[in-house]
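Excluded from the complex is one protein chain; the other protein chains are retained at their positions.
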């Protein structure tokens, strides 16, 4: 069994932002030399997500508005977590909807994807350096 | 390390539908010959889910009503994604609540499940051919 580990770093300009990382993950799969296995991609921070969906800007705007309805950023005082001095209580909730991680099959040395699957880093408390972990195991 | 790959195909009669695929996944585990490992089951389409919960029709109706409250299908014009000509903006949101994938332990050649765990394909934009991927690795 082989394993491979790689980190991706982000520092988004906006508080909420989605970044397409599909090519970065595919590059990591190639670097790993693994032909058959599983690839874990997870946010290493608890106010961010990794998710798989469509690379369509209208949909991304829909996600942002929907998440804002489900867990509004303001009023800041709505969240007890913000009594710690943070203002990111909402980001911890949004991240649960969109998920921490994805696990992707690797087949013939490639991400084994349906026609529209793309991997996104979902940032809900940006403007600071944060990481994604890629861990691949297989042969 | 062994690996095994199989696709399941669906074409549901309804726009929203839940299909019990537990036996199909157990069959794939048997076909794989893998006794100890991990089994990934994921929707290959971005308006569908794979999730684990109870095989109880009342609960499934509860899920459908709840998801419709959280992300209503209509008005179609509510979703920017639908400006692309699609009418499935809501389906992309519903899928995030229910999840893209499950990862299941395989022990002694079987799905290592609690007493009520069953695997479902969750369709939110049906009436077309769509796929689920099963990928198993282990020994």
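Letters A and B mark the chains as written, and numbering starts fresh at 1 in each.
We take it that a contact is a pair of C-beta atoms (placed from the backbone, for glycine too) under 8 Å apart; a residue touches a chain by one contact, two chains touch by 3 or more.
Computed from a predicted structure; not experimentally measured.
Q: In the complete complex, which positions of subunit A touch the hidden chain?
A: These residues of subunit A touch the chain that is not shown: 1, 3, 5, 38, 40, 42-46, 70-71, 79-84, 89, 92-93, 95-97, 99-101, 103, 131, 133, 135, 137.
Q: Please give every residue of subunit B in contact with the chain that is not shown.
A: On the side of subunit B, residues 1, 36-38, 51-54, 56, 58-59, 61-63, 66, 70, 97-99, 102-105, 107, 112-117, 137-139 touch the unshown chain.
Operating definition for what follows: only the chains that are shown with their structure count from here on.
Q: Superimpose the Cα trace of subunit A on the Cα trace of subunit B, which carries the same sequence, then give the rotation angle to the nearest 5°.
A: 120
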